[in-house]
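Yeah, one chain of the complex is gone here, protein chain that is, but the others are all in their spots.
Right, chain A next:
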Amino acid sequence: MGKKRKHSETQAIEPKKKDEGAPERPKRTLMGWKDKKEVHKQPDSNPESNPQVFRNKEKVMVTCSRRINYRYRHLMLNLVSLLPHCKKDNKVESKSSKGSTLNELIELRGCSSALFFECRKNRDLYMWMASCPNGPSVKFLVNAVHTMEELKLTGNHLKGSRPLMTFSSNFEKDAHWKLLKEMIMQIFGTPKEHRKSKPYHDHVFVFSIVDDHIWFRNYQISVPHNESEKMVRGGLDKMTLVEVGPRFCLNPIKIFAGSFGGPTLYENPFYVSPNQIRALEKRKKAGKYAKKVKAKTRRKMHEQSNPLEPDEFADMWKE
């Protein structure tokens, strides 16, 4: 029963894909997308109710700076495996990562947005999220990284199935959160009917703002095995989630109007760079020795200013 039905579904999807893909081809230029808006509002020949059929053609370029940590590299690769609509590019020299080179690269790859992992000093990971031709872009500090390889994350799901994305309600609180939500939704959401995507939904992303950080989690949706046929009736209560990973926590630093640059739209007023934190810690440690020396000299001064009285019994035994 189940098998037959599935066949008919896949057959139904395939022809649609073809006739959508065919007429668009001539509009693609050598340099990729000219304008993002244009891309979204391209008229489609597909006969449907509304004349302007929306089609999501997001492509994300994922790349990182040189000398990235293995752990952060694994995190990046995990994200690559989660986003079927991404293109992974070679490492970029971090000095040349300022703006224009990256934009050029993205344009060359024909992508509409980018995730750029920048590792500094082998321990701090910054993530850039940018939508390419004309902004905006965000720089995050990435914290609390756990990769998918960790054995405590026991879930698994289809590669390329489209994720459900849940956002906590406090994304609606401020303008910058709203903007971030939109960007995240566009970058992390797999486009519908993407050729590498699979027709089912078996995992869910969590984006939640806690303590002014965006926390990311990825869960597998699992129901008891023999019951997934009968999901329709009672499975909803038995639905459980198993974490797949990766985990990370994004601390927004700045939002820029352009892609990888441009005027600053937002700046996190609470942000302290990890360098400053480390410097402070070091200074605290350095103070310890100075304090000791100071105490010693003080003691010496004190002894000099208040000399002991001569001992009356000092030469008692000399006679």
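Everything that follows uses one rule, which is that contacts are C-beta pairs under 8 Å (C-beta built on N, C-alpha and C of every residue); 3 or more make two chains touch, one makes a residue touch a chain; residues count from 1.
By our rule, contacts and distances are computed from a predicted model.
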item	value
Identity of the absent chain, which is to be given by its UniProt protein name, from "rRNA-processing protein EBP2-like protein", "Nucleophile aminohydrolase", "Checkpoint protein" or "Tectonic-1"	"rRNA-processing protein EBP2-like protein"
Residue among A:67, A:159 or A:294 that touches the chain left out of view	A:159
Residues from chain A at the interface with the omitted partner, ascending	2-3, 6, 9, 36-37, 40-41, 50, 52, 54, 56, 81-82, 120-121, 123-124, 131, 134-136, 139, 143-145, 148-149, 151, 154, 156-172, 175-176, 178-179, 182-183, 185-186, 189, 191-192, 198-202, 204, 206, 208, 210-213, 215, 217, 219, 221, 223, 225, 228-229, 231-232, 236, 239, 241, 244, 251, 253-255, 257, 263-282, 284
